[in-house]
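I'd like to ask you about the structure that follows.
One protein chain is absent from this view; the other protein chains keep their places.
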Amino acid sequence: MAEVSVNNVTKTFGSLKALDDVTMDFPDGGFFALLGPSGSGKTTLLRAIAGFIFADSGTIRIGDQPVENVPVEKRDIGMMFQNYALFPNMTVSDNVGFGLRVRKVGAAEERRRIGEALDLVQLGQHGDRKPHQLSGGQRQRVALARAIVTNPRVLLLDEPLSALDKALRVDMQFELKRIQREIGITTIFVTHDQEEALTLSDKIGILRDGKMIQAGPPRDVYSNPADLFTATFLGEANILDALAGEGADIKIPHGFPTGGTLAVRPENISISQTEPTANGLSKCQAVLERRVFAGAMATCILQSNGNRIKVISRDQDIPSDVAEGDRLWLTWPVEKTLSVPSGRH
Amino acid sequence: MSGVFLARLGKLWLACILFFLYAPIAVMAFMSFNASQYYQLPFDFSLKWYEKLAGNQEIVDAATRSVMIALATTVIATILGTAASVALFRYEFRGKRFLQVMLFPPIAIPWLITGTAMLIFFFGVGLGRGTPSVIIGHVALALPYVIVVVSARLATFDATLEEAARSLGADSWTVTREVTLPWISSGVIAGALFAFAVSFDQFVVSYFLSEPGDSTLPVLIYTSIRKGFTPEINAISTIIIVVSMAVMLFAARFSNFGGER
Partner (left out) sequence: MSANLANQERLRIFGLLSPAYLWLTVAIFLPLSAMLYFSFLSDVPFGDADWHHTTKNYQAFFQTKTYATLLWKSIRLGLTVTAVAVLVGFPCAYVLAKTIKGRSREALFLLVILPFWSNSLVRIFSWAIVLRGNGVLELGLNAILPFQVDVNLMFSTPAVVIGLVHSYLPYVILTSYLALQAIDDNLIDAARSMGANKLTILWRVILPLSLPGLLAGAVLIFVPVVGSFMEPRILGGRVGTYYGTVIEDQFVAVFNWPLGAALSFILLAVVLLILAIASPVLKRAQT
């Protein structure tokens, strides 16, 4: 186990800056997510840490060791690929044992550790199968067992769950988290699914156009986005710039940066039919345009002074007699107001 | 015209083509078992031309030489071609496209031109005619086929498997041996069989490069034909065609040059 640190790493492909002066620390034993839209550089960063890509400048350290001149096979990492990349010509056991054979640990030791790893992912009985005889979820477990069996210093996951269907994906998220806790390995995973990133990780790095926009614990990043992109990429946000009009009272939170933008997340807004009177609430009026029922939750789209505002709340919290076209009051606690420094949009 | 009628007509056409392709070969094989020297009918079964063949030292020598040259070509072209295919598949580098285009001339330029050019060059560097020159020429003609066949197989290979192996600590040779080669082995075998066929059937380049009195089988047949037909040539030709068709049938099992499977 080891910490990983990435300092001022830049990588260009032709005229494209895939990584632009990226810096991020991954302390020992943590679970980290690299999040961003496609083309943001998150996979490039992961592959640079793995050693498949060599950065043009900057340093990458695993433990205390600078790895710029260390090829992949000498970096002592474990990696899981999007398509699992199980060797089709080998059995499950041979797949898992590949890294041990390369390290020449000896037959008995190899068998023991393969058994342990397969037990850890609950596939103890499947050692003799070939990968094509397994289901998607099982393949994923084999890939995980193969990646951790060598006790690597760091575990790298490239969109490990994206090939699974939704139900299985949620199961695997917990499973992954459990195993990571159990062995305490520093884990870095790439995803474009913000929910997955928020669920799993101790720290999120958000990338866009090759730049590290923001890095921090999920809750911090979610409630204090560094810019508008982060605010809207990590969940949805209503921009409050032009909100005014009759009865509107938008309170500005303490320490609001000059030239910043106010925003509020859809789930933090409450809807009421009468003007609320409580203190410490921001409020404005809006016309209900559409109300979409989705089981326990409901989504409302409203118009206020030319702004479109989205509200997500429990269906039972919205008065049942509101109808499309009604003029309603929206309120949210001032501390839930996001103050977003204006950067690049 | 109804669709059924057209389909029948089409199948009839296909049958005609197959007849056109195989009839002369069948006739030749048939005649090689006919006792009459002048292809006289009625047919009188005899193995005497094959017996004569076995006693003809010149033909036996040429056949041995052809097989040896084909085997040498197969080994060299398969090893060099597979190595090149793996590099072309695995790495991105400048000039890769150019190298791929460079495989085209040996296939596309008529053998008459390549053969005469080799003759001039090998004389120029003092190597002259002979078996080494023939092998050098055959390998060059077989290489592009090996690379094309092996690359086609590699195209179905998932490159992340190599990355996975490397991430598990395997060096480049271990990756090749444990992961890449097992996957492409069928392509390598098919490529080897292609190389054998290219060399064993090669006439034009051998014709210009082999020494008189020390020639390959096709060259010997050509010079014999020009002297006049004998049923012995039928016999050896029948053997050649059976061997090369068997090799290609085998190659077809290992590659999918028959299109989709």
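Order as written gives the chain letters A and B; numbering starts at 1 within each chain.
Here is the rule we use: a residue touches a chain if its C-beta (ideal position, glycine included) is under 8 Å from a C-beta of that chain, and two chains touch if they have at least 3 such contacts.
Small disclaimer: the values here were computed from a predicted structure and weren't measured.
*Asks:* Which listed residue (B:Leu119, B:Val149 or B:Ala170) would be found touching the missing chain in the intact complex?
*Replies:* The missing chain is touched by B:Leu119.
*Asks:* Among A:Glu68, A:Asp193, A:Asp220 or A:Glu267, choose the residue that contacts the chain missing from this document, as touch is defined above.
*Replies:* That would be A:Glu68, which touches the missing chain.
*Asks:* Of the residues B:Leu53, B:Ile147, B:Ala170 or B:Ile184, which one touches the chain left out of the display?
*Replies:* Counting the whole complex, the residue in contact with the absent chain is B:Ile147.
*Asks:* Which parts of subunit A are in contact with the chain that was left out?
*Replies:* Residues in contact with the chain left out: 54-59, 68-69, 71.
*Asks:* Touching the absent chain: which residues on subunit B qualify?
*Replies:* The list for subunit B reads 1, 6-7, 10-11, 13-14, 17-18, 20-25, 27-28, 31, 39, 41, 76, 80-81, 83-84, 86-88, 91, 93, 99, 102-103, 105-106, 108-114, 116-124, 136-137, 139-140, 143, 147, 172, 197, 200-201, 203-204, 207-208, 218, 221-222, 225-226, 229, 233-234, 237, 240-241, 244-245, 248-249, 251-252, 257-261.
What we mean here is this: only the chains that are shown with their structure count from here on.
*Asks:* How big is the gap, in whole Å, between where the Cα atoms of subunit A centre and where those of subunit B centre?
*Replies:* So the centre of subunit A lies 55 Å away from the centre of subunit B.
*Asks:* Given the complex with subunit B, which residues does subunit A contribute to the contact?
*Replies:* Spelled out, the residues of subunit A in touch with subunit B are 50, 52, 71-74, 76-79, 81-83, 85-89, 98-99, 102-103, 146-147, 150, 156.
*Asks:* Could you please specify the touching residues of subunit B with respect to subunit A in the complex?
*Replies:* Touching subunit A: residues 158, 160-161, 163-171, 174, 178-179, 182-183 of subunit B.
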